[in-house]
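One structure below.
Shown here: the complex without one of its protein chains, the others still in place.
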Amino acid sequence: MNTNDTLIPLLGIVTDIRQDTPDVKTFRVVAPDGGKVFEHMPGQCAMLSIPGVGEGMFSITSSPTNKEFMEFSIKKCGCLTTWLHQMDVGQMITIRGPYGNAFPVETELKGKDLLFVAGGIGLAPLRSVINYVRDNRSNYGSVRIVYGSRSKDDLVDYEEIIDEWMNDEGIEVNLTIDNPQEGWDGHVGFVPNYVKELNPSTNSTVLVCGPPIMIKFTLAGLKELGFKETQVYTTMELRMKCGVGKCGRCNIGNKYVCKDGPVFRFDELGELPDEY
Amino acid sequence: MQEAMIKRAKELLADGTVDRVMGWKKGEFAYDHTPAVFTSAQDLEENFVCDELTSANLSKYLVKETVREGKVLAFLKPCDTYSFNQLVKEHRIDREKVYVIGIPGGPKLDIEKIKAKGITGILSVKNENYTLKIDTIYGVSEMPFYEAVSGKCANCKSKKHVVYDELIGEDGDVLDSGRFEMVEKLENMTAQERYDFWRSELSKCIRCNACRNVCPACTCEKCVFDNPSSGVENKAAADSFEENMFHIIRAFHVAGRCTDCGECSRVCPQNIPLHLLNRKFIKDINELYGTYQAGENTTDKAPLNDYKMDDCEASVVHERGAE
Amino acid sequence: MQVNENKEFQPLIVAFCCNWCSYAGADLSGTNRLNYPTNVKIIRVPCSCRVNPMFILRAFQRGADGVILCGCHPGDCHYTSGNYFTRRRMTLLFGMLDFLGIERDRTRVEWVSAAEGAKFAATMNEFTEAVRKLGPNRRLEDLRCRKQ
Partner (left out) sequence: MFRKITVEKLDQLFQAISAKQSLYIPTDREDGAAEFRKYENGMKLSNALNTVRSAKDFFFPQTENLAAFKMEGKKIEVKDIREECEDFVIFGVRGCDARSFDILDKVYLVDPVDSFYKNRREHGTVVTMACTRPSETCFCTAFGIDPTMPGGDVTAFPDGDGFFLMANTEKGEKLLADISDLLEDGDSEKLMAVQENTRNVLKKLPLADLSTESFGGERLKEIFNSDKWAGLSESCIGCGTCTFVCPTCQCYDIKDFNTGDGIVRFRCWDSCMYSDFTKMAHGNPRISQLERFRQRFMHKLVYFPANNDGEFGCVGCGRCLQKCPISMNIVKVMKALEVK
């Protein structure tokens, strides 16, 4: 009997749980006999589930260059994520994937200057790309990261940003928070405005992820600066059940986010109906 | 009739009494009329229809319509006025925002009953002295009018309008419908026979939720069967238990509020006699707690919101009918 | 463990007991050393009126062979009138279950006060026997939940 249907999940063990922000935790997952459950490319997703609680699509936050484990940064939001936030290290979960396309790190992005724009938990899918780029540094041009959040405490992966990314040569990190806060001497203001202030070179390729409203204004700002839609990539999220374009709910027009996405270039999205 | 309704609707639109008209719109064929909202005289003239095949109950649409700005004209058949009243009573419809014109009721026809006779390719249906002349692509067929009467009209409980602002045609009376006959017949069967009857009926259910969504008494914002936190959420009956569960609870949740409009059975794509479940509750309520007709007025306390010190005990169930 | 082929059928009885009267009645029957079958599993509810028809159905789904609902005597409800509503509700629900051909002896409502420990034990004995005679619940069970 054929047992390898993609709908039948594999198992993973949570070996580490890190509290990133008050409502975001990062989970480290390995296969029961060690190593990664499967290989992926930056931007791809996986279906995580606790049987009886729910199943949900999460972007894989760790870079494929990490050969030991996968990581998922998950915001507490609904039924499943609340459960995940309450579990302890050693818990098994079911996992299937990888699903979706990926950021074109080996094709279109190669050799390009990269500008990453992220808001809040939107850093999760981009972190995979950023670390992939850091590990293959010679393949890419300059790297600039603009990342903002509601407050200092809501910056995901703050320690990694400070300790590793900021210390890398050729990587410029610009952080911002929405409102002034004690102990914060960095920039204050919304991400779209900050991007405009920074006035990045229009040669770079942009990767944006964050709340829909942030994406909308960032795109408008980039266009003002002279960026073209073909230079900007984003990653989407909609309700998913199967992960393979068959259950029929995550479509934007004729594209399924789980299969044709989640990564879209803005000129592609422009051809689709505004229903996301 | 249809002409008089269009004329009156146009007048009321023109003089500003109402902003919209809730009625039925002609379809592709002779029988597929759709409930619709009309806003212009031209639209009314071209598309408004009211005939023997406009059986849909419009009252539930008024929940949505009365949330909108302005006043809406609704044409209600006698049975629809009961549903309307019940919704007013439950504060789901703002009475002030509806101008009700009572129109004579059925008997309405059920196109499926015509098709069940093997008549297919239907182009038009005409009632000539209670003989239906059905023009089809395979020639003309005839059948007695009463053999095609919709199930919901077969045991009409009332031709009286319980609420209206004006009437077109004459008001009728509450009828002695004999509507509990089938319930009684089932009650007199043995438990095994009843079980077999309902198993064969309910196992046809495809859980399309048409019975629930069309029901004027089912107006919850979120149904318990759609709510993952309820513990009973289900989308498809994965086991015969879930078929029973859904239909028992559906009927129970409208017990004492169901006006017996018959929409549930009319819309069931699998022809399950769902109204029998509702009628069972109505019959029990009538027998045990005194005759009660939901929607008859907007003041009486609903039987399940009420009690008497000397109500019968639940063991009464053990003392009735066949085992 | 030995499996006895001829083992007598042991029904699973779910008893919803109101906190103020019937649960205390069950307690009293215990302190009085009165016997009632271990088949009875008690679920304490604040008032008999808390028991939604779905509770009864779900008990059957999850393997109960009989469901009994116990509350304060009419007139004695801690919340004044809860049990009056229960009475109407359950009468209609049981009538419907009967109408669908579900054995009527699988369901019961009984009023048990905090002082009626003996009545509680007697009721449970009697009800368990009645359900035992009916055999396993097959008409309102969920096959997925049947114990292998």
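Every chain is named by a letter (A, B and C) in the order it is written, and numbering of its residues begins at 1.
In this section, a residue touches a chain if its C-beta (ideal position, glycine included) is under 8 Å from a C-beta of that chain, and two chains touch if they have at least 3 such contacts.
These numbers come from a predicted model, not from an experiment.
Participant: Among the chains in view, which touch the chain not shown?
Facilitator: Taking every chain of the complex into account, the missing one touches A, B, C.
Participant: Considering the whole complex, which of A:Asn4, A:Ser138, A:Asn179 or A:Asn199 touches the chain not shown?
Facilitator: Going through A:Asn4, A:Ser138, A:Asn179 or A:Asn199 one by one, A:Asn4 is the residue touching the chain not shown.
Participant: With the full complex in mind, choose from B:Ala14, B:Leu123 or B:Leu167 the residue touching the hidden chain.
Facilitator: Touches the omitted chain: B:Leu123.
Participant: Tell me where the left-out chain touches chain B, residue by residue.
Facilitator: Residues of chain B in contact with the hidden chain: 27-29, 31-37, 56, 60-61, 112, 115-116, 118, 120-123, 136-138, 204, 206-210, 212-214, 226, 234-238, 266-267, 269-271.
Participant: Need a quick check: the contact residues on chain A for the chain that isn't drawn.
Facilitator: 1-11, 51-55, 77-79, 81, 87-88, 90-94, 237-239, 241-242, 244, 246-251, 253-254, 271-273, 275-276
Participant: So that we can see where the missing chain sits, which residues of chain C does it touch?
Facilitator: Looking at chain C, the ones touching the missing chain are residues 62-63, 144-145, 147-148.
The rule is simple: only the chains that are shown with their structure count from here on.
Participant: Using CA atoms only, can you tell me which chain is the most central one in this structure?
Facilitator: Chain nearest the centroid of all protein C-alpha atoms: B.
Participant: Would you identify the chain whose Cα-based centre sits farthest away from the centre of chain C?
Facilitator: With centres defined by C-alpha atoms, farthest from chain C sits A.
Participant: Suppose each chain is reduced to the average of its Cα coordinates; what separation in Å results between chain A and chain B?
Facilitator: Taking the mean C-alpha position of each chain, the two centres sit 51 Å apart.
Participant: Could you list which residues of chain A touch at least two other chains?
Facilitator: none
Participant: Once bound in the complex, which stretches of chain B touch chain C?
Facilitator: Within the complex, chain B contacts chain C at residues 183, 186-187, 191-199, 224, 231-232, 238-242, 244-245, 248-249, 251-252, 255, 277, 280-281, 284-285, 288-289, 303-304, 306-309, 311-318, 321, 323.
Participant: Okay, in this complex, where on chain C does chain B touch?
Facilitator: By the definition above, chain C touches chain B via 53-54, 57-58, 60-61, 74-75, 81, 84-85, 87-105, 108-109, 139-144.
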